[in-house]
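Yeah, one chain of the complex is gone here, protein chain that is, but the others are all in their spots.
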Amino acid sequence: MTAPLLQVDDLHVRFPISGGGLLGAGRRMLHAVNGVSFSLAKGECLSIVGESGCGKSTTALSILGLQEPTAGTIRYRGQPLTGPGAPSRMQRAKAVQMVFQDPYASLNPRQSVRTSLAAPLRLHGITAASEIEGRIEAIMKNVGLTPEQARRYPHEFSGGQRQRIGIARALILEPEIVVLDEPVSALDVSIRAQIINLLLDLQEKLGLSYLMISHDLSVVEHMSDRVLVMYFGEVVEEGGWRAIFETPAHPYTRRLIAAIPDPDAALSPHAREDRFADIPLLAGRRFVADGSTAPDVFTAPAPSELVEVAGDHRVRLASV
Amino acid sequence: MTAPLLDIRDLRLGVSLGRSAQHPLLKNVSFQIMPGEAYGLVGESGSGKSVTSLAVMGLLKKPLAVSGGEILFKGKNLLALPKREMRRLRGNRIAMIFQEPMTALNPLSTVGRQIAEMFVLHQGKSWGEAHTLAVEALGNVRVPNPDRRAKNYPHQMSGGLRQRVMIAMALACNPDLLIADEPTTALDVTVQAEVLRLIKELCAARGTAVLFISHDLGVIASICQRVGVMYAGCLVEENETRALFENPRHDYTRGLLGALPRLGSRSEHGRQRLVDIDSIIADRSKLTETRFITPRDAQGSQP
């Protein structure tokens, strides 16, 4: 078996929160990410789902190098991305790129699309005008725009077109991993399908690996190969998409799925909570957090472990 | 047949450009809401769903102006009502909740006092009585420890709790109509589910009609009995919720429904590409030419 493209081991991120006291008095540590581990294979789409404050964005920022982890390692093709010997921003740029949630804030309003796409190429040593033009033309076509549109400024595009440009910028350096941060949640409903289709097409065509951050479980189910469910900094359940959506084991996962406002479910005569009623919770073992009360984010979580319930399907239970 | 609670007839409104020119935002929108009914308006940004609600509330700001039509509330035309009477109606008979409760709550006053103010203002209660009623109202929207929470300022509460406070304020005077404009868009999914259930149960128990505005078809389906689909300032399709989702007739509605990844569809059909709305609709400018409004009486004969 080949080594995974990206390997995250026991990632911890803590932020100091000032308590308002003098000289740092009352300063507390916010435990944003607690011991998250996962791997991402070539060509795979892994989604991290959870609600605001669960640590999914912080995890993604750590991988992008925009947030220094407190502890843990992130490896790209076996090479550490953190700590001493970590690659520079320049080297990292060719490995991981990001597509942002808000298409309106993610493009510099003072730069034409062409400038936004050409500048990173020049920065990375591609200076021949013909090659820059060729690359821009190819990427514009790949995301479903015309090369001529590159001359325009961001405000001349619609939300969906801007998101296409955001995708083009993420792909211009030809990275292997693309972090998708809620890639469609800021878009109009009728545009979402086009962007989801585009992302899936590009993944097939270019062999990309996606790490998607999302709270929209219908999109996650549609796009992902594997899913991590995060709750207050911890992974509470992980597995293949089918395991997570059809036989969810953790009560929080079940609550998340039941909460999706889905027209079919809303109109079906059976209450959604009943859907998982015949799937037993794991008898005899205790869940550390079941999602009914919010844990204290300023203390380290109670000891717990991920327990395998089926092949490649794990759920977090309290340590015995 | 009962008379509608809210009857919007041929409502036209737009942005004034200079003296006589107007850029239209709503083109002859008509729909009715029955007493106690939950009516959903669904549409994308710029479809005109939010300005419709502002027009009903009489809260249209300067460049926006109504250019024709009527908004009849219990038979009275709100557009012809004097400002003072409209103010008496607002918050009392017609109440509204917004997407971001933080902007609608006064940051310098406790939530208990803000709810109590509704009773003082509209029902002439004393502050003492009003405070007791406010704590009761917080309990009704299932805020835990309503006594203690009444003393909180808005910033001390989570988004979900703030939205509950907004609902408590809106329902304080038992209004006939509650307008909810994307009230759960800013909330997490599990909180959204709780807030939706709350709105649904409280309004059903009190017989309050709801005008629910959202871009999310799932949210609309879970709360409304009847749905209107808006596109580019026109109501292009209207039907009972179930009939609309099971048998969409307008191309735009069909496109919207197809564009949505449905939970569970992947295990049945595999990871197929979603329906691209532009492949259904060749020319978006022709969309507003056809309208499918299924009258209420017709649904009685349907199974």
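Letters A and B mark the chains as written, and numbering starts fresh at 1 in each.
Convention: a residue touches a chain if its C-beta (ideal position, glycine included) is under 8 Å from a C-beta of that chain, and two chains touch if they have at least 3 such contacts.
Note that contacts and distances are computed from a predicted model.
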item	value
Protein name as given in UniProt for the chain not displayed, "Peptide ABC transporter permease", "FUSC family protein", "Succinate dehydrogenase hydrophobic membrane anchor subunit" or "protein-glutamate O-methyltransferase"	"Peptide ABC transporter permease"
Omitted chain - touching chains that are shown	A
Options A:43, A:80, A:120 or A:240, residue touching the unrepresented chain	A:120
Residue among A:34, A:106 or A:218 that touches the chain left out of view	A:106
Residue among A:12, A:28 or A:152 touching the omitted chain	A:152
Selected residue (touches chain absent from view) among A:8, A:32, A:74 or A:96	A:96
Positions on chain A contacted by the hidden chain, ascending	64-66, 88-94, 96-98, 100-102, 105-112, 116, 119-120, 123-124, 152-153, 155-157, 166, 169-170, 173
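Just so it is clear, only the chains that are shown with their structure count from here on.
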item	value
Centroid distance [mean C-alpha coordinates] between chain B and chain A, Å	32
Contact footprint of chain B on chain A as seen in their complex	51-52, 188-194, 196-197, 200-201, 215, 217-219, 221-223, 241-242, 245-246, 255-267, 291
Partner chain A, residues of chain B touching it in the complex	44-45, 188-193, 196, 215-219, 221-222, 241-242, 245-246, 252, 255-267, 271, 273-278
